[in-house]
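The block underneath contains the structure these notes are about, expressed in structure tokens.
Yeah, one chain of the complex is gone here, protein chain that is, but the others are all in their spots.
Chain IDs A and B follow the sequence of writing; residue 1 opens each chain.
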Amino acid sequence: MTLLTPSSPAPALVVPENYLNESFSLRSWLLTTDHKRIAILYMLSITFFFALGGLAATLMRLELLTPHSTMVSDDTYNKLFTIHGVIMVWLFLIPSIPTTLGNFLIPMMIGARDLAFPRLNLLSWYLFMIGGTFILVMLLFGGVDTGWTFYPPLSTSRVHTYVILTAAGVFVTGFSSIATGLNFIVTVHTMRCPGMTWHRLPLFIWSHYATSIVLVMATPVLAITLALIAVERIFHVGIFDPAYGGDPILFEHLFWFYSHPAVYIMILPSFAVVSEIITCFSRKNIFGYAFVAYASISIALIGFLVWGHHMFVSGQSTYAGLTFSLLSFLVAVPSAIKVFNWTATLYKGSITFQTPMLYILGFIGLFTVGGLTGLFLAALPIDVHVNNTYFIVAHFHYIMVGGAVMAYLGGIHFWFPKMFGKLFPTWLSQLAAITIFLGFNLTFFPQFVVGYLGMPRRYHHYAPEFQIYNVLSTAGASILLVGYVLPLIYLLWAMRYGPAAGPNPWRATGLEWQTPSPPPTHNFEHIPIVARGPYDYLEEKPQNA
Amino acid sequence: MPEAARHLPPTLAMQFEDPLQQHEASTLGMWTFLATEILFFGGLFVSYTVFRLAYPETWHTGSHHLLEWAGATNTGVLLASSLAVALAVHFAEHQRRTALLLSLASALLLGFVFLGIKGIEYHSEYMEQLVPGINFNPAHDPSGRLQLFFFFYFVMTALHALHMLVGIGLLGFLLYHAGRGHFTVPGANTNAVEIIGLYWHFVDCVWIFLFPLLYLVR
Partner (left out) sequence: MNRTFQLFPDAASRMSHQVDHLFWYLMLWSALLTVGVAGLILTFAVRYRARPGHRQGFLGPHHALEWTWTFATLAIFLSFFFWGADLYIGESAAPAGAMEIHVVGKQWMWKIQHPEGRREINELHVPVNRPVKLILASQDVIHGFYVPAFRIKQDVVPGRYANTWFQPTRPGTYHLFCSQYCGTEHSAMTGTVYVLEPADYAAWLAGMPTAVSEVQAGAQLFVQYSCHTCHGQQAPTLAGLYMSRVPLSDGSTVLADEAYLRESILYPAAKIVAGYPPIMPSYHNQLSEEQLFALIAYIKALRGASATQPATTPPGLVGEPPTTNPTGNPITNPQGIP
């Protein structure tokens, strides 16, 4: 990397052609089939939706500062938490890592020029945008207030808000998810470069493969369920509404059959990112590659068998409850294994604390807490007490925000130099990571306590003795907000003004780091031939001896 | 790219290294897509089963209202069309352009016959006032449950018919390219025929399940 100073004669600075500068026209972006450009398109879209979902959360947390209603009406509050859930789940978390980092990196990591079906990839982004537009239109029309779970008969026969429009939007984004998952599965099976056997694949690929199984198998069930809600709402035929002879519990089964695996769609890609970053910043091979790889697959498969733990108090039989409880404890085991393996990877490593590593260390801590609280919920008598309280809210935010969002940010920071060819400010990014970690804990830990005390979720006003916890939570949220805004600012700044990164600033292994930063459109001059495992850090010379 | 080849399905897409990889990818892609379709219809089949077990008498009555001759004929029509499509794949691989065209055209025609018979059935059910949400006559069943059977009937067959329509469109696409000889020139890429054939067989399979479940309830 040549540093330019005013006194040295400036060499002709020719920026090589890469996927970003090969064309600047809008048409070349909107009609691109390049997986890297599609990843950037997705990144822009999901950042927008994250901000929108975050705005809803901000308003909710401000309202919850006092036990009484101060800022908004009951109906508005109900719309806020519904919209927060719908946007964060379907327009942010489900796409996040797979469509941004997955799209960008999967072909590069396996030595391919693109995904198997590049035009399907573009279609998937358009489907996402169409679904997102439906949601925006729904917001403009006045919102929806059923909760992101759409339970009938409330959603089919009682509310007068835009349920069908919301369901249609989610339906369409569902097809976007299916297309992405299908593309990944076929790509991993058929497009690995010579020598890239299954057991030489980076764990990033294994986790995304597991995620894709879930995307492809679970999402269609959501699609048909939402279609049935829409039909019931219009025609009142009596499939879910008991007033017409239907069964609301049938909806719960169909909905959770998708929505439980959906949470694995949201967390498995995070595991992908963790494995890549922890190996790089410990300068070591992952401990127990096979266990970590197959743990991802087992989570994906067993995850299909536990949906009834969302329905322990709905009135299902004792036997059903016991079965789902047992299976829920089983699905926790592979996740625990991963945490142990990552910890063991640090042993005898040579560890640095760059920003991506800070995010990942934070992830491991917060995911552990989130996962352990999941065990509390799998125990039937405890779940009876805390179901539908803030204990549940805290549990899933520890996994989704403390886990998935932190892993996403860690991944963005790790691969940012590759994607944009620039470096970002070190100390500011480390400060932001620590701010997020602290803000997050202050926001969500009090919710465990107030949940066990009995504060129900989706409550606009609450019993006065819960106020202190809500105030702590809102204070934490304000810190978290700062933590999220910082990367938005400095990463945008760095895209333009950051120092050049070079092909491999982190000295990471992985085929993506063998290309220039940013990579050329077709990724590789020549398709690589692989002869070694994915985390061959031990071969390197020590730096700064 | 030469002028004549510009409208061809590309022999080898940019992202693939060789035709075998491309073939593997398209086939796996279609099988994966069909797996998602199984899950999609699966939700409906599960709901159908829940209500059939709850209201067996109603299901029996409802099944009797349907035109069994129409369902049975349609089953035969679809089986024949699947045979035609299987033959089309064979002819494409053996570069027999005329035979390919004939088999694709037969499959397409049979597809239209299916939809035509379905249309007759829907019309008959409409005339008998059996369409939920539109003109369902409560006198058919005061308990209101027959309407639920017909809801399933219409949703499942309509969803299937929608898939048939898409399939017909895809067969039309194949017919167009087959007519231009794109599948039968030496070195041609016949993946499209094979994977659309797979899709068509799947849609046929769904009907094989729908027919007894709806028309033959005892």
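Annotations for the structure displayed:
One rule holds for everything that comes next: a contact is a pair of C-beta atoms (placed from the backbone, for glycine too) under 8 Å apart; a residue touches a chain by one contact, two chains touch by 3 or more.
Quick caveat: nothing in here was measured; it's all calculated off a predicted structure.
The chain not shown here is touched by just one of A:Val313, A:Leu488 or A:Ala531, and that residue is A:Val313.
For the chain left out of this panel, the touching residue among A:Ile337, A:Leu438 or A:Ile527 is A:Ile337. From the set A:Ala39, A:Ala378 or A:Ala432, the residue in touch with the chain omitted from the display is A:Ala378, counting the whole complex.
Checked against the full complex, the one of A:Pro248, A:Gly303 or A:Gly402 touching the unshown chain is A:Pro248. Within the set A:Leu453, A:Val485 or A:Ala500, the residue that contacts the chain not displayed is A:Leu453. Along subunit A, the points of touch with the absent chain fall at residues 74-75, 78, 145, 147, 151, 153-154, 158-159, 242-243, 246-249, 282-285, 287-288, 291, 313-315, 318, 321-322, 325-326, 329-330, 332-333, 336-337, 339-341, 343-353, 361, 364-365, 368-369, 372-373, 375-376, 378-382, 384-385, 387-389, 449, 452-454, 456-465, 468, 537-538, 542, 544-545.
By definition in this document, only the chains that are shown with their structure count from here on.
Work out the mean CA point of subunit A and of subunit B, and you get 36 Å between them. Here subunit B touches subunit A in the complex through residues 13-17, 21, 24-25, 28-29, 32-33, 35-37, 39-44, 46-47, 50-51, 132-133, 143-145, 147-148, 151, 155, going by the rule given at the top.
Residues 107, 112-118, 178, 182-183, 185-187, 189-191, 216-221, 223-225, 228, 231, 234-239, 244-247, 250, 254, 522, 527 of subunit A touch subunit B in their complex.
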